[in-house]
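One protein chain is absent from this view; the other protein chains keep their places.
What follows is subunit A.
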Amino acid sequence: MAHKDTHTTASKLVIYPLLAIFVILAVLPFLYMISLSLQSDADMFSGRVIVIPEVLQFSNYVTIWEKAPFARFMLNSAIIAGTITVLHVLFDPLIGYVFAKMDFPGRRFMFVALLATLMIPFFIRLIPLYVMTAEMGLLNTYPGLILPFAMSAFGIFLMRQFILPIPDDLVAAARLDGAGEFRIFIDIILPQLKPAIATLALLTFVFQFNEFIWPLVVVSTEKMRPITTGLTLFNQEFFTQWNLTAVGGMLLFLPCFILFVAMQRYFVQSVMLSGMK
């Protein structure tokens, strides 16, 4: 017994410091971003690396709005990510329902074709998508930024996974009572799907809020930039001003952070559902 106790104490002395190192590494960039965002220009050019600034310069959070049109960038991001989220919430559950509870010829083929789209990397579609968007005259417009992400196989698959466990008998009984499929979807499926839809909305919004490559390609004027490309290009134009860049980073970071903390459990659940099948 005594032997076992020393064993666990010794392993604790290894395990906790080890875990602490990884935990610190995980959050270090974010802590440093907070620190940078509160440093003055003098701190920046002092030639020293400052971890905790002596004077916290909160005015950076005001100055930033004058340096670049961040309000406009934020609005663009909200419009783009918000519209895409609404489209997903409208379409993905209904299509997930069709695959989970309706039987029709071609279902298997359609489902496999849908899942196959998950294997198509975005950068492979990039060139044709760009040409298509240009031909439709949608470069530098909200529809051009939104349409390529209007639905996702991932979202449909996620919704199907949540709809499958709802008892078939419930659906069959409603059909016998003469309820139409749309009625069944609205009255029986949707009410049980609320947490799942919240998860879908959260995931979609966060991913779209963070989208970088597509706006980089499609947007050519400053006023159409979302916060991601707005911030990056701002950083290239004012590359020495890490304190202001960090404030911009906080603007991009905070909405996602708040959503993440509020819905951490759902987040983890949905990532695992998609990962483990």
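Things worth noting here:
We take it that a residue touches a chain if its C-beta (ideal position, glycine included) is under 8 Å from a C-beta of that chain, and two chains touch if they have at least 3 such contacts; residues count from 1.
Here, contacts and distances are computed from a predicted model.
A chain of the complex is left out here; the name its UniProt entry carries, from "Pyruvate dehydrogenase (Acetyl-transferring)", "NAD(P)/FAD-dependent oxidoreductase", "(4Fe-4S)-binding protein" or "Sugar ABC transporter permease", is "Sugar ABC transporter permease".
The chain not shown here is touched by just one of A:V98, A:V171, A:L200 or A:V219, and that residue is A:V98. Touching the missing chain, out of A:L56, A:L138, A:L190 or A:C256, is residue A:C256. What subunit A contributes to its contact with the hidden chain is residues 15-16, 18-19, 22-23, 25-30, 32-33, 36, 44, 47-49, 51, 91, 94-95, 97-98, 102-105, 107, 110, 113-114, 117, 119-132, 147-148, 150-151, 153, 156, 180-182, 206, 209-210, 212-213, 217, 228, 231-232, 235, 242, 245-246, 249, 252-253, 256, 260, 264, 267-268, 271-272, 275-276.
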